[in-house]
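Quick one: the structure is below, and I'll ask about it shortly.
The complex appears here without one of its protein chains, the remainder shown in place.
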Amino acid sequence: MIFKKLALAAVGATLAASALSAVPAQAQENGQFVPGLVYRTGPYAPGGIPWADGFADYVSLLNARDGGINGVPLVYEECDTAYNNDKGVECYEKLKGKGPTGGASVQPLSTGITYALMDRVRADKIPMITSGYGRADASDGSVFEWIFTAPVTYWAGADAIVQYIEAQEKDLKGKKIALVYHDSAFGKEPIKTLQALAEKNGFKLDLFPVPHPGLEQKATWLKIGRQLKPDWVIMWGWGVMNSTAIKEAAAVGFPMNKFVGVWWSGSEVDVRPAGMDAKGYLAAQFHGAGANYKVHEDIVKTLYEKGKGASDRDKVGDILYNRGLISAVIMAEGIRTAMNKYGNKPMTGEQIRWGLENLKLDDAALDKLGLKGLMAPLQLSCKDHEGGGKVVIQQWSGAAWTPVSDWITPRRDGFLTEMYKESAAQYAKEKNITPRTCN
Amino acid sequence: MDFLYNFFISPFVQIADAPLFFVEVLTGGLLSGVMYSLVALGFVLIFKASGVFNFAQGAMVLFAALFFAGFMDKGVPWWGSLILTIGVMVLLAMAIERIVLRPLVNQPHIILFMATIGVTYFLDGFGQTIWGSSVRVLDIGLPQTPLEIGGVLVNKFDIIAAVVAGSLVAALALFFQKTRIGRALRAVADDHQAALSVGIPLKTIWAIVWTVAGLVGLVAGVMWGSKLGVQFSLAMVALKALPVLILGGFTSVPGAIIGGLIIGAGEKIAEVYWADAIGGGIEDWFAYMLALMFLLFRPQGLFGDKIIERV
Partner (left out) sequence: MLYREAGQFKTSYAADQQIFPILQDRIGIGLIAVLALGVLPLFATEYMTTTILIPFLVMSIAAIGLNILTGYAGQLSLGTGGFMATGAFAAYKLSTMFPDLNIVFVFLGSGVITAFVGVMFGIPSLRIKGFYLAVATLAAQFFLLWLFNKVPWFTNYSSSGVISAPPRAIFGDIMVTGSSAHYTAKYLFLLVFVGLLALAAKNLTRCHLGRAWMAIRDMDIAAEIIGIKPLQTKLSAFAISSFYCGIAGAAWGFIYTGSVEPLAFSIEISFKVLFMVIIGGLGSILGSFFGAAFMVLLPVILTNAPHLLGLNIPVDMISHLEYMIFGALIIFFLIVEPHGLARLWQIGKEKLRLWPFPY
């Protein structure tokens, strides 16, 4: 009994004490604070870990090699969201006040968390970068002042995939394309674009939602492979859904080289569990694969050879690793651009927004960063928060991803931009936002 | 009208049009139902012997698969990994019996149920602390290639899974009927007090039951793991097993198998033929609704014991 009481008392006291002190400690360091909303746990951790490693490694590289950005060190702190919206909000609230200028830019790494933070970043004046996820119409910078979608959105990705299919088929008229998608905000993003394209190009679009988490897809694939028999299948999946889909597709004998995944369905963690079944599977990417770029060389030399890397050395250059790295590059270069104007000190959210809106990564700049070929050039503006990124289709050879197309430019002018504008205007009306004027 | 047509007429027209495809969907459904049964079996074993609704069964599946795949990644041959993992599961069962069950004897069922959810959290965290959360490929050489039998497409892997489940049930039946421990288990399942009074050591029996459930979890984990890769999501197969459980009855091993077959076939057929009428992606809840409908007519499940009046 005494033990029981003591134990209870101890637990109670600890809880009370830590409740009182749960207020976040202020970071003392005098650098640019970089919040990292990552997920290294939960059902989607296999995809979240390499992304977080790539992001962390690039930040460490900047600190170790250049002493930060323009001499201002970066203070990076991760918070685990487990791909869970309310945990993401908690992480954001926790990190946004740290450092001398706060968490002055944020990358939520989840479409759901992006939606949850959209109002908050507007109120807090913190730019949110959603590279290859989030809300596509946020590319319209006049309405979504604080959200950046560089380098590509899901709508642009869907358009690029259809362009690729068109190039293979010559004519899409009368063809059947199926979309297998994660039944969530993320998976539903491309539907509108694909429907518009179906009307324009005359192909027939069939939709196949897969409920979270996507462990069972036999019925879906029997329907696709044995009944509908589409010419192409596009997949908007994430997590365990991807490898399951690839296996089930193989089980009904659907040809892998007619099966294109979005970038979140096209990483090593998706194809490896499916084994040799996945050979020939295609995926759209907005960056290259492999570790044969100068930036990787630097990372291996400055971090991994000294045992300071976040990941395993042989995982450097994985698809999701590179994506995390590129996301970090966009943020870092935005900060650098801002510093060039406002001086070399920690930047505030408003200054970083200016930096991102004036970010220009042409071939020369990419070459200097050691990223030539890894990503397409970018140029953002007040109006265009997407920056003209490009998409490449890659194929899984059974051991590595190899590009099978050139850089595809999504048809923005006259098509996607109009759609962004229309959708953003509707959002502005709903939220009572007066679009700002961009010069 | 469109809805009525899609709901009442068009599915049957489709079935009649392509009977072979219907057979394919049916077999595919039955075979994936077997995979659910594999997980449901573990629940049944424990509920039967100790009256505990062990929510941690899903976590045990993940836990076993993590250890098995982890040992194999470390270069241990598969039989070595198997023995090591069995050892881990035995230790786990003993620990659960000693730390969780024994202090909670005679508590209401809901408290025990909650405690197993606590175990779920603990195992999820513990397994991943040791082995990390990255996906692990578990290749035990099972083929995934499609196979045509009389024009009907089936999957070799699914057939192997069915065979494994079948032999597992047979082995369990033998174990329960023919061995001393098995008879003791059945005695405990029938009446705890009477079993105690004839000298059956209840605590040992519980540890054994949890071990057996752990081993069933291991088999399920290896089968599911080689299908999906070993990752956190494996723990979620438990949610697929629950409707099987209430359909078949909490206390019946054959019920778990039959329930799995019904759920598997039912949800595949519904997804293929009725998705047009009510929208796709219904696999999540359809199994539960199906089970619910059954329950309204037989509140104790298909094969469950009829003693739930005094809950």
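We just call them A and B in the order they show up, numbering each chain from 1.
By definition in this document, a residue touches a chain if its C-beta (ideal position, glycine included) is under 8 Å from a C-beta of that chain, and two chains touch if they have at least 3 such contacts.
Just so you know, these numbers come straight off a predicted model, no measurement behind them.
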Candidates B:23, B:104 or B:200 - the one touching the absent chain: B:104
Contact residue for the chain not shown (choose from B:128, B:211 or B:226): B:128
Residue of B:78, B:274 or B:288 touching the missing chain in the full complex: B:288
Contacts of chain A with the absent chain, listed as residue ranges: 4, 7-8, 11, 15, 18-19, 21-25, 38, 40-42, 45, 49, 78-80, 82, 84-86, 89-90, 93-94, 97, 111-112, 115-116, 118-120, 122-123, 135, 183-185, 188-189, 191-192, 209, 211-212, 423, 430-432
Hidden partner chain, residues of chain B it touches: 53, 99-100, 103-104, 107-111, 113-115, 117-126, 128-129, 132-133, 239, 242-243, 245-246, 250, 279, 281-282, 284-285, 288-289, 291-292, 295-296, 299-301, 308-309, 311
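FYI, only the chains that are shown with their structure count from here on.
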Chain A to chain B touching residues, read off their complex: 40-43, 45-46, 49, 183, 207-213, 215-216, 218-220, 222-223, 226-227, 239-240, 243-244, 247, 250-253, 269, 272-273, 275, 277
In the complex with chain A, residue positions of chain B that touch it: 18, 21, 24-25, 28-29, 32, 128, 133-135, 137, 139, 144-146, 153, 155, 157, 227-229, 231-233, 236-237, 240, 267-269, 271-272, 275, 279-284
